[in-house]
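One structure, as structure tokens, below. Some questions next.
Note that one protein chain of the assembly has been removed; the remaining protein chains are unaltered in position.
Up next, chain A:
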Amino acid sequence: MTVPHSYRILVIGGSAGSMPVLSALMEAWPVPFHIPVVLVIHRLKNVKSELGVLLSDHIQITEPEDKEQLLPGHIYLAPQNYHLLIEADGTISLDYSELINFSRPSIDLSFESAATAFGSAVIGILLSGANKDGAEGLCRIAAAGGTAIVQDPATAAFNTMPQAALDQCADIQSMTPDQMIRYLRNISTANKR
């Protein structure tokens, strides 16, 4: 597979059942990774989640503040209860508006804003989940010429989310967690200048 050299951002969305996969990805994370990474994970409302702490055992992950500049190699975790939007000038906007698909952060919104901001230079990955958030946004990424990937539904603890994306549009690649790890290693090498 040839990998374009010009990616600007990787956005990963996940919901129920995505934590083990995410942890596996982080464990094998290629460092240095040459583009910014944004994680949008559903967490329970009003429950102070351990997610941030849990993940950062392996690697440095921060919850961005509003208008923070996206930096290569940094991993940003969408804060609980805010939507995270990617702006065309490479900054992050947080947004405290209505829930979308019963979710805040909404994976759809982050995917969609990344597609609008960076077009074909976006990679979106949608992991396990029991709802349909992210499917529409992932299709937006694909439509804008970006790379759209779902976790192979057969390997997902909850396959509704990746399956919804596959059902909704073409041009979506399905990968097992191991394939994702290999893919990310390729990206990281390809984007090195």
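One rule holds in what follows: contacts are C-beta pairs under 8 Å (C-beta built on N, C-alpha and C of every residue); 3 or more make two chains touch, one makes a residue touch a chain; residues count from 1.
One rule holds for everything that comes next: contacts and distances are computed from a predicted model.
Chemist: Among "ABC transporter permease", "Pyruvate dehydrogenase E1 component subunit alpha", "Chemotaxis protein methyltransferase CheR" or "ATP-binding cassette domain-containing protein", go ahead and choose the protein name stored in UniProt for the chain not displayed.
Modeler: Of the names offered in "ABC transporter permease", "Pyruvate dehydrogenase E1 component subunit alpha", "Chemotaxis protein methyltransferase CheR" or "ATP-binding cassette domain-containing protein", the one UniProt assigns to the missing chain is "Chemotaxis protein methyltransferase CheR".
Chemist: Return the single residue from A:S6, A:T62 or A:S97 that touches the missing chain.
Modeler: Among A:S6, A:T62 or A:S97, only A:S97 touches the chain that is not shown.
Chemist: Would you write out the residues of chain A that touch the absent chain, in ascending order?
Modeler: 65-69, 79, 82, 85-89, 91, 93-98, 100, 108-109, 112-113, 116-117, 136-137, 140
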